[in-house]
Every structure is written in structure tokens, then in C-alpha cells.
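Every protein chain but one is kept in place in this view of the complex.
Entry: chain A
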Amino acid sequence: MRIALFITCVNDTLFPDTGRAVVRLLERLGHEVVFPADQTCCGQMHYNTGYRRPAAKLAVRFAKTFGNADAVVVPSASCAAMVRDNYPKLGGNGSRLSRKMAQLGPRVYDLTEFLVDVLEVTDVGAYFPHKVVYHPTCHGLRFLGLGDRPYRLLRAVRGLELLELPGAAECCGFGGTFSVKNGDVSAAMGFDKARHAVGTGAEFLCAVDNSCLMHIGGTLSRQRSGMRIAHIAEILASTEKEYAHA
């Protein structure tokens, strides 16, 4: 299958390793990955902060850039949710954007959804010999309803010990511009999330969204906890031969 990768602006700029991992993983599974060069950002930050117009412009750009793709894979649950849930609203009823998104929306997947639902694999042949906790980000948990898909993928990774994260369903406090507009509350939420994660004794905190990981990871790093963060794609791409976190 020819898969279009929507890398997202945060991954593209700050976490290129995640993108490389997605490409490695999908190619290893025997699929062709394309990267439509015109892509930029999904517009979630604009939309959530109340800037609807620029968000709508980016929605139109997305629809144009990815309109012909068989499948669009996004290594970010929050950007996938933005595209699927909010783009149709941005155009208004009966608009060109909403008509286009009615076609395209169902072909846009978070990486873990794509693996489990479309490619129908849970064992992707990965090897990652570490103790890991999984943080189900709000968009993955409540907006996309990823359910147990990420857990199933992680449990199939050889060498990986999946530990239970207390208070897993609770928001980490990132929330886009919330993290600066309400910096104190955001930090307090991030602190509690980090405390719960460190308390498990895991070496890695993993999630389907690098923005949440950036926030929790920033807290872990400031506290010199020694715990590291990893996008689920990096864990799933890791093998004995090509080991991600040496």
C-alpha cells in the first residue's frame, strides 16, 4: 500500500526521529511511504486558541495536499483528531471543505490505528528491552478512541516490559497554548503525571503524541529523573539490528 505520511509541524521540526521511525517501520512491513512536500501544519493550535480563519486555511491546504492519498498516516493522535473531528466543522455545512473531508477524513489514521485496523498487525517485529509505561493522551483516549490498540502493539514487542501507569487517563496538562496561558496549572498537572510515571520504576514513558511527551519530558528533565520519553513509533521501529535508544 502507498501510504502518505502527514508528519505534523511539531514532529517535523522538533522530533524528526519519530518521522524516520514511522518510515522505517512501514517500509519494513512492506509498504511504500510518500511525503507530500506541500504539507505544513494541521492548524490545531490556531483552532484551539480561537483563531478559526487561519485554521480553516490550513484545513484547505491539507485537503488539497492529501486529497488523492489512499491512506494518510499521522504519528500524532491530536493532529489526526483535529483533521477528522474539526475540519468538517471549519468549512461549515455543505462547504467544499466539508464535502472533501467527508471523503478524506475516514482515510486519515493515527499510526496505531493504521497498524491494527488497516494493516491488521499487532506484532510488528520490534525489539525494545526496557521497562515502559504508556500514557494514553487525551486525543488518543477520548477523541480518537484508540482503546487497547497501543497496548496490544506494545505487548507484542520483544523484550519490552509494559508497566501500569497510575492515573493514566488523566490529562498531562499540555493542552497547546494552555501550557503557557495557564502555565502554573499546566506545570502542576505535568508534575503529577511525571511523578506517577517515575513511581513505576519504568525507564521510558511512551505515548502517541510528541507534544504531550515534550511537556512531560520537559518536566522529567528539569527534575533530573533519568526517565526518558519515546514516541510509540520509535519503540515499534526498533529491532535488534536497528536499535533506537542505545
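Methods note: a contact is a pair of C-beta atoms (placed from the backbone, for glycine too) under 8 Å apart; a residue touches a chain by one contact, two chains touch by 3 or more; residues count from 1.
Just so we're on the same page, contacts and distances are computed from a predicted model.
Colleague: Going by UniProt, what is the name of the one chain that was not included in the view, given "ABC transporter permease", "Aspartate carbamoyltransferase", "Lactate utilization protein" or "Glutamate synthase"?
Modeller: The UniProt record for the chain left out of view names it "Lactate utilization protein".
Colleague: May I ask which residue of A:112, A:179 or A:238 touches the chain that does not appear here?
Modeller: Reading the full complex, the residue touching the unseen chain is A:179.
Colleague: Residues on chain A that touch the omitted chain in the whole complex?
Modeller: Spelled out for chain A, the touching residues are 7, 9, 11-20, 23, 35, 37-41, 43, 45-52, 54, 57-58, 138-139, 142-143, 169-171, 173-191, 214-215, 217-219, 221-222.
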